[in-house]
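A quick write-up on the structure given underneath.
A single protein chain has been omitted; all remaining protein chains appear in their positions.
Up next is chain A:
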Amino acid sequence: MAGLERLNAALAKLRGAEAAAERTVPGGVDGIVEVLLTEISETILPREMTIGDGAGQEIRLLAARRRLLRVGRTAPVTPDATPIPAEPPEATGDPAEPLIAAFHGRVRPFVAKAAELSVAASRPPYRVDPTEAGCSVEALRAAADRDWTAPAASAPTPETRPDLAGETATPPPDPVGTCLARATAGLRLREGQIVAMQGDAEFAHRLTGFTGLGFGAMTKAAGDGPGTTCAILRAPAPLNLLLVRVAHGRDAALFLTPTDELPAILALCRATGPAARSAPLDRAGSPD
């Protein structure tokens, strides 16, 4: 990458200014982010940018055609690390939104917390689809200008969680929204398109990657029926997470939640599920 030395020089200059002042320079993080954006805007061929924090952690970006294409997860620095998915997420909504969320929700905090930043760039060890939309630098800058914050930070936190497993006789009118209110992170989809993200930004970004093939398989397994449909995958131990798809009408929720939420989710799905609650098995079979 032609501008890499210039980038590292700029990073060193910014860090040096902070160290000299022995305080956080106002606008310092913004300055580093702007340097990264400039670098992306000058990248034509696919390049993986690895940003290290000097404390054993790194985060990777994939840029090409002056656009940000993918953002990896924060991960320990290891020789065989693969923090960027080799395939683009099959976003069903605006492909820029999850990238904006990942850049400002993950890369910016990573840069802000880093003790000693370093940046390296290399050709990615996988093929990059030349039609992968990604996100323009202008959109990333615009999001920063409007003080982008993670949806979780701006969303009001309910004081009490609805008691889904309680004795409420009236089913909640919006099981999708009720489930999302209990989620660690989640997406709301309407007719397959992401219309809202909420909760932990890192998890929400992972969920956007799941909305392609994985979500399609869950949808196929659950089928389309009246009332609420539900499919749940439990994470392997020792992770304490459920990956849940709940659909009702045109809306669906894809979310992560702790395993102890299982009874509450199932109670909600029962309450708003198909009317044939006690129907006998379909003896003719029900192939999808």
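Everything that follows uses one rule, which is that a residue touches a chain if its C-beta (ideal position, glycine included) is under 8 Å from a C-beta of that chain, and two chains touch if they have at least 3 such contacts; residues count from 1.
Please note the rule applied: contacts and distances are computed from a predicted model.
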The chain dropped from view, which UniProt name applies: "Dehydrogenase", "Biopolymer transporter ExbD", "Roadblock/LC7 domain-containing protein" or "Glutathione import ATP-binding protein GsiA"?
-> "Roadblock/LC7 domain-containing protein"
Touch with the missing chain holds, among A:Gly54, A:Gly192 or A:Pro263, for A:Pro263
Quick one: which of A:Ile44, A:Ala115 or A:Leu239 touches the chain that's been left out?
-> A:Leu239
Touch residues of chain A, complete complex, unshown partner = 73, 85, 203, 206-207, 209-210, 212-218, 220-223, 225, 228-237, 239, 241, 243, 256, 262-263, 266, 269-270, 273-288
